[in-house]
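Got a structure for you, written out below as structure tokens; questions coming shortly.
The complex appears here without one of its protein chains, the remainder shown in place.
A, B and C label the chains in the order they appear, each numbered from 1.
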Amino acid sequence: MKTHKILNDPVYGFVEVPYGILFDVMEHRYFQRLRRIKQLSLTHYVYPGALHTRFHHALGALHLMTKAISTLRFKGVDISDEEAEAVQLAILLHDVGHGPFSHTLEHTLISVHHEELSILFMERLNEEFDGGLELAMRIFKGEYPKAFLSQLVSSQLDMDRMDYLNRDSYFTGVSEGVIGYHRLIKMLAVHDNQLVVEEKGLYSVEKFLTARRIMYWQVYLHKTVLSAELMLIAVLRRAKDILEGGRALPAPASLRFFLENRDLEREDFRSQRDDLLERFAVLDDTDIAAAVKEWQLDEDPILSYLSAGLANRRLFRLEFSHEPFSASYQERIQAQIQSDIRLPKGGLDYFFLSGTESNAAYSTSKDEIGILLKKGEVLPMSKLPDHAIMPRTFIKHYLCYPKVVDDVG
Amino acid sequence: MKTHKILNDPVYGFVEVPYGILFDVMEHRYFQRLRRIKQLSLTHYVYPGALHTRFHHALGALHLMTKAISTLRFKGVDISDEEAEAVQLAILLHDVGHGPFSHTLEHTLISVHHEELSILFMERLNEEFDGGLELAMRIFKGEYPKAFLSQLVSSQLDMDRMDYLNRDSYFTGVSEGVIGYHRLIKMLAVHDNQLVVEEKGLYSVEKFLTARRIMYWQVYLHKTVLSAELMLIAVLRRAKDILEGGRALPAPASLRFFLENRDLEREDFRSQRDDLLERFAVLDDTDIAAAVKEWQLDEDPILSYLSAGLANRRLFRLEFSHEPFSASYQERIQAQIQSDIRLPKGGLDYFFLSGTESNAAYSTSKDEIGILLKKGEVLPMSKLPDHAIMPRTFIKHYLCYPKVVDDVG
Amino acid sequence: MKTHKILNDPVYGFVEVPYGILFDVMEHRYFQRLRRIKQLSLTHYVYPGALHTRFHHALGALHLMTKAISTLRFKGVDISDEEAEAVQLAILLHDVGHGPFSHTLEHTLISVHHEELSILFMERLNEEFDGGLELAMRIFKGEYPKAFLSQLVSSQLDMDRMDYLNRDSYFTGVSEGVIGYHRLIKMLAVHDNQLVVEEKGLYSVEKFLTARRIMYWQVYLHKTVLSAELMLIAVLRRAKDILEGGRALPAPASLRFFLENRDLEREDFRSQRDDLLERFAVLDDTDIAAAVKEWQLDEDPILSYLSAGLANRRLFRLEFSHEPFSASYQERIQAQIQSDIRLPKGGLDYFFLSGTESNAAYSTSKDEIGILLKKGEVLPMSKLPDHAIMPRTFIKHYLCYPKVVDDVG
Partner (left out) sequence: MKTHKILNDPVYGFVEVPYGILFDVMEHRYFQRLRRIKQLSLTHYVYPGALHTRFHHALGALHLMTKAISTLRFKGVDISDEEAEAVQLAILLHDVGHGPFSHTLEHTLISVHHEELSILFMERLNEEFDGGLELAMRIFKGEYPKAFLSQLVSSQLDMDRMDYLNRDSYFTGVSEGVIGYHRLIKMLAVHDNQLVVEEKGLYSVEKFLTARRIMYWQVYLHKTVLSAELMLIAVLRRAKDILEGGRALPAPASLRFFLENRDLEREDFRSQRDDLLERFAVLDDTDIAAAVKEWQLDEDPILSYLSAGLANRRLFRLEFSHEPFSASYQERIQAQIQSDIRLPKGGLDYFFLSGTESNAAYSTSKDEIGILLKKGEVLPMSKLPDHAIMPRTFIKHYLCYPKVVDDVG
């Protein structure tokens, strides 16, 4: 009798999941595990409310997708019931391949991009659901003729981004990330099978791009968040090295497997798909958190130092610079670390971390957002006379090291 | 015993007005009349919630000023109690010179800028309050050595703009205009007597500037709003012409004076200050609205056509263009108007309206927003390596004429 | 091509009005005049944001009705397209009979209840729209077999109340009035043609009733609001008396008619329907406001005193009491008024105002809210074991008189 399940969501009020394959996939343990994977990794060290999960994000993106389908159909775009269900499945599962701590550990635990894993999980589910995800997979991979369906899942203006900006703003409290999603979705249209935005939605797009740019620097690449994430990567690197060296470490069984079988690649997952997926599917934030807690007391001073720092939020200092750091500056800091902390051999690899982060609000190099002018013509956003998008990529260099080091600037 | 009056405000919850000169000025009829002057003129024809008044805006700006003073003092900036009260008075009265329909009729009823009138009202009040507004006036005119106090009242990041963006967003429902004012104010600082923003507030400033740019095109210069305002100006122009021609028109006495004594200038207000201020002070939106209602039945076909159009929201079409309209295009439309409506002589002056509107999110030509770097140095915003402000002025040309004219494009 | 008009609304984001009769009725001057009738009369004297109009309220109620229809249909309730449109028309027009300052002047200008007038306006529109409002009128009058449709328009849980609580909270800023309308509407159902609420929506109903009770005392019956409204009634009473005495008063023509033809009754409106409706339809808040402004300078001291008090917000004191005021207390105040103000003859009728106000959150005497238990049975709300509604009527007595009178308590 009832046709859908209602889930609570403070961001949109409610999310409705139709009974049938969408509900069944949501109930599947592959999807339920996303309840234990935080959307924003260690961001809660800076924004304590940011504990929301990939589970909630996927449901939110499904909600927006449902709204978008309804808007497009209302405007006369032909979307069959089968296509509607498929694109909903695609967005529901777009992140199902994420592992513990999402992007942070993406290349530390295994060497496979999360979208690759999402596809593998979908393939596996497709078998279990007797081909019911066939069309969803084509859309997800961009192989379906109605390109706009794929673009709703993944493009510069997709339901994924719209949900995460809304959601991350809500849970961090950073109002700068709030977007007018209601209006944005009402302005969506389709032209030549491409997803476009009606001209009068132009300022909403601009606001959306600004919000995204600001969220990058203020939240996603916040220096303290980045420092915590670099430390977490270092902890796991160290654990893998110790295990490789032959010493056992306490860790949940699910995690131990991936520490011992390091750097599994796409080909491994393809060739031993069912076994590796099953192992990956029991891994989540809990395992990492439990291991780091235990490792605080480990005999290895590097592992215990880093683990205790993370557990008690004693984080490294992180410096950002628009220019690369000079070699001499880096050497001075390294020298200080070694004199102040009396590092064990090889310690510098874990106590002096450097790299770059970059962000572009908008890319004009490909797949621009198309604006549907009142006269019926479509122009790429950057070609409009009154847009105010700066298609520039901002790069920041960083150094990250213990705070005990004096300021050597 | 009680030290302040509490006023309700859905934007900030409450606004507190200290008893003493601030309260007394708020109670003065010069200020109370702002209750009858809408902040956004005829914008409610497009955004029906936009009925808020200059009265509420002035109180909101006072609220933000109080927060800003408290933040700056907290950071060690020296602001005496006398200076605090003066800068509060200055912001409370910054718009007291606005007449009916604010900017729309600013140069139609009289030929004096509203800030000039605000100064005249302050002078008058200063006499009434025995010199109690002396310091407020110096700050308002930018003649006080602590420049940051004047900048809190008027600059590219003043309390006026902060309040109107918040307030106009709230009452229109255009979420694109919401700014993180709480955070922005916390980031204010003073350096060399100049108001500056701490570096970590950079993204909040960027959001603020984007919000302002978007509000301009989406609300303040919305084509339907502009059309209604151009019609209102035309109505009053016509009424003045009729009166000049010697025919009486029904109108509230307060309004009739300014229609009959057209184009009073700054010098007139200076030389007959008390009389003219008193007359101006009894004029508000009500008088214009009542007159337009009556004029719907006037014998002059131009006046009645325009008045009825306004009263019943039968508005002219407005076309925007990034390029100037060609002479031939304009002539074709004029010809159509004359053939379709059979205009009385001189009618084209009221039925074919053209001009330009422009907006710049941010000006780099003078008085840039200063950013206080962590190292203690101050840079103008546009000199920062990672700002994303496009200091471009956007210009739009418009034509505005009755909808009965067929599309001649 | 386009199927509906979108209107901006900060409360719900957008309101969609389908093209066809709903759009045409909205564009009709009878409905457009609601743009000039404030929802909450003089409440903005206490809550300065409360300037929203009956126009906006009617659209908001239409929005909720559209949601409710969609929820009920989704649950399998049979509602034809014709019925849906009719119930939307009924809610859109439910307040079209309100005159200037809504309830305040309801029995001062004419002696007809606003719902009577709404029906007359609907009849008139029905003729103009060739019978298109026939069904809407049956629903509005409660004469249609599907009682739940009438209950959506008018009952203890109708779309009218839901919208005005939301809207009045939004514009006053009184958060106590916010209701979870989203959830409430999702919980609506129909049982034996009656509108009911699913059991799990019980707490939302409770919240709704509490919100309504609180809004009554905190906003609708706020003592300062009540004082202003009593003064406005007194002003108009006085004006009518002066006119009856034979002296002319300046007033817009539309208003003058009703002042001179006092106390028109239902029968008058029935017998001279078209003429009187047309005259009533050009009357709105503007006319009253303009008249009150002019009357400040009238020769009659009572009229000018009251008008100036209203215009400059110099309001009478209002005392509330749970017990009736004693005769001796009232006499003492009357004596003081007469000695302090030196009232003209008959002045006490305008300077000493008394009466009672009452409010009940919920009535158990008839038409209770029905709760649909999980087992399928319906119980009146007050019969549920765990409701917490106190079905009590609260009465307050008031006295209202000039503040110049000393406290005689």
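FYI, contacts are C-beta pairs under 8 Å (C-beta built on N, C-alpha and C of every residue); 3 or more make two chains touch, one makes a residue touch a chain.
Computed from a prediction, not measured in an experiment: that's the story for all the values here.
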For the chain not shown, touching visible partners are A, B, C
Answer key for C:23, C:129 or C:203 versus the chain not shown reads C:203
From the list A:312, A:328 or A:365, pick the residue that touches the absent chain.
A:312
Going by the contact rule already stated, which one of B:183, B:240, B:293 or B:396 would touch the omitted chain in the full complex?
B:183
On chain A, where is the contact patch with the chain that was removed from view?
7-11, 13, 29, 32, 35-36, 44, 46-49, 51-53, 55-56, 59, 170-174, 252-254, 282, 286-287, 289-290, 293-294, 312-313
Residues on chain B that touch the omitted chain in the whole complex?
1, 3, 6, 13-14, 74, 76, 182-183, 186
Contact set of chain C toward the excluded chain (per top definition)
174-176, 178-180, 183, 203-204, 206-207, 210-211, 213-214, 217-218, 322, 361, 385-386, 388, 390, 392, 394, 396
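Keep this in mind: only the chains that are shown with their structure count from here on.
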Based only on mean CA positions, could you tell me how far chain A sits from chain B in angstrom?
44
Intercentroid distance (Cα basis), chain C paired with chain B, Å
32
Residues of chain C whose C-beta touches two or more other chains
13
